[in-house]
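Written below as structure tokens is the structure these notes are about.
Apart from one protein chain that is not included, each protein chain of the complex appears where it belongs.
After this line comes subunit A, so read on.
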Amino acid sequence: MSTASEVGTEPLVTVTTTVNGQEVTATVPPRLHAADFLRQRLGLTGTHVGCEQGSCGMCTVVVDGEAVKSCLLLACQLDGRSVRTVESLAEDDRLNPLQQTFKEEHALQCGFCTPAFLMTATALGQQGRGCPSREEIREEIAGVLCRCTGYENVVTAIERWFAEHPQRAEDADPSPEALR
């Protein structure tokens, strides 16, 4: 067996990105995808991985204001961009209004898909549009699968959050300074 090296011989590249308001510089293997980068290098394990194929949506994070499947991005593609993950939502010890609404509406069971729905809704809220209909919400979140809830309560939670928090765009997108 090999004893020469425990890191292998992969070449490394450098990436500088802003994650939840913090600037991060890291050297990574070029084939490391963004979800693994967030989970394994930054310890942000709230972003989950379900297929690494872009079809389950578990790895959804917000990149420059858009909901993005982070398993389809390489870590090095985050260079110069701003990433938000589920860990940025709660304010100190308090759940943010979106999280609170999910809790009140029983929009999660095992919770594996939950960060992805939260980040999808967060990005949706930032688009500055009016309250979407239930049908529109269903279409918007169809990129994230859930095997536990049957979605009904997820839709209700997002609908209620839009209705009760018209200022959500500001809520949802604190400036990097505010997060620091």
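Everything that follows uses one rule, which is that contacts are C-beta pairs under 8 Å (C-beta built on N, C-alpha and C of every residue); 3 or more make two chains touch, one makes a residue touch a chain; residues count from 1.
Throughout what follows, contacts and distances are computed from a predicted model.
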Listed names "Carbon-monoxide dehydrogenase large subunit", "4Fe-4S binding domain-containing protein", "Ferredoxin" or "4Fe-4S dicluster domain-containing protein", with the criterion being the UniProt name of the chain not displayed: "Carbon-monoxide dehydrogenase large subunit"
Of A:24, A:72, A:95 or A:131, the residue in touch with the unshown chain: A:95
Sole residue of A:17, A:47 or A:70 that reaches the chain not shown, by the stated touch rule: A:47
Contacts of subunit A with the absent chain, listed as residue ranges: 1-2, 4-10, 29, 31-32, 39-40, 44-53, 55-56, 58, 85-87, 89-90, 95, 99, 102-104, 106, 108-115, 118, 137-139, 141-155
